[in-house]
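With one protein chain held back, the other chains of the complex are shown just where they sit.
Moving on, here comes chain A:
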Amino acid sequence: MVNYIGRRLLQLIPVLLGMTFVVFMIIRAIPGDPAQVILGQLASKEAVEALRAKLGLDNPWYIQYFEYLGGLFQGNLGESLRTAQPVAEEVWPYLAATFELAFFAILIAVIIGVNAGIISAWFQNSWFDYTAMVLALVGVSMPIFWLGLMEQWIFAIELGWLPTSGREDVRNPISAQTGFYILDTILQGRFDQLGTVLKHLILPGIALATIPMAIIARMTRSSMLEVMRSDYIRTARAKGQKMFWVVYKHALKNAVIPVLTVIGLQMGLLLGGAILTETIFSWPGIGRYVYEAIQFRDYPVIQSGILIIAFIFVMINLIVDILYGLIDPRIKYD
């Protein structure tokens, strides 16, 4: 097992290296000059040239690339061109905000999605099955922008239950310690604000969970249907076991592997792909951070931001692979 993890981690190196190269080349292929963007519309040509030289942008691309790589190996993610802050320092609050939201969303997606899939498979072709699968189809194709604004309108404006945007009640701010506000409120003993922080998570959490939830539900259903037809399930039922235990204990265990793969992939997507949700709910996450960096041609932020997201994505998939072995003893890593 340890061997396996070690090998997988080693494989990470070429993957991430390749990634840095692709991202590096793509962002330089798009037009738009960071020096010009930084200096604004009024800048003179000389000022732009001087800044390009200062930022090293006038070097050939391979020199720029190897300088960037050299920095990376020393743990230096570069400095934002726009804010002049080191990316490594700047990125943490955004990452924490994204993590918190993504975990919350995946929690909703898994709890609802897996159960809806199981029940749909259990009572195949029932009204529940049909409704759930139609809803899942709608969910997969839901425009997040519209969903987000509708959520705000119904739950914040009409019903007044939940806040529209942000992470906290800015009139009672939380001092960011870890950056995970749920954890921060608990650590600082501010239990009055714990509820507020959770309430701020609900609407963006649902918006973000919608698509993964639908995908997970559909995957769970089809995987369960396959397992439910197998002999050992019939045996278990013949032995007179309660249907609930047959489904949730015996069938689920075998059906969960492909579902887990989907959950892992979705989790990775949530981390980087939450730009729309983060924009509508003004969530200060990493998706918006990188997106805004693209608008400003902030090369170091784009490069390092995508690198971090990719790293997390790969790590999550590694964890999923390890989980396979824990859940299914037939899968062995040596």
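Keep this in mind: a contact is a pair of C-beta atoms (placed from the backbone, for glycine too) under 8 Å apart; a residue touches a chain by one contact, two chains touch by 3 or more; residues count from 1.
Here, contacts and distances are computed from a predicted model.
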The chain missing from this complex carries, among "ABC transporter substrate-binding protein", "Aspartyl/glutamyl-tRNA(Asn/Gln) amidotransferase subunit C", "Multisubunit sodium/proton antiporter, MrpD subunit" or "Pyruvate dehydrogenase E1 component alpha subunit", the UniProt name "ABC transporter substrate-binding protein"
Which of A:G71, A:P284 or A:G325 sits in contact with the chain that's absent? A:P284
Identified contact with the non-displayed chain, of A:G78, A:G117, A:G148 or A:P212: A:G148
Where the complex has a chain not shown, which of A:A156, A:L225, A:L265 or A:M315 is the residue touching it? A:A156
Had the left-out chain been drawn, it would touch chain A at residues 30-33, 35-47, 50-51, 54, 82-84, 90, 93-94, 97, 107, 111, 148-149, 152-153, 156-157, 160-161, 163-167, 170-171, 173, 175-176, 194-196, 198-199, 202, 279-282, 284, 288-289, 292, 295-297
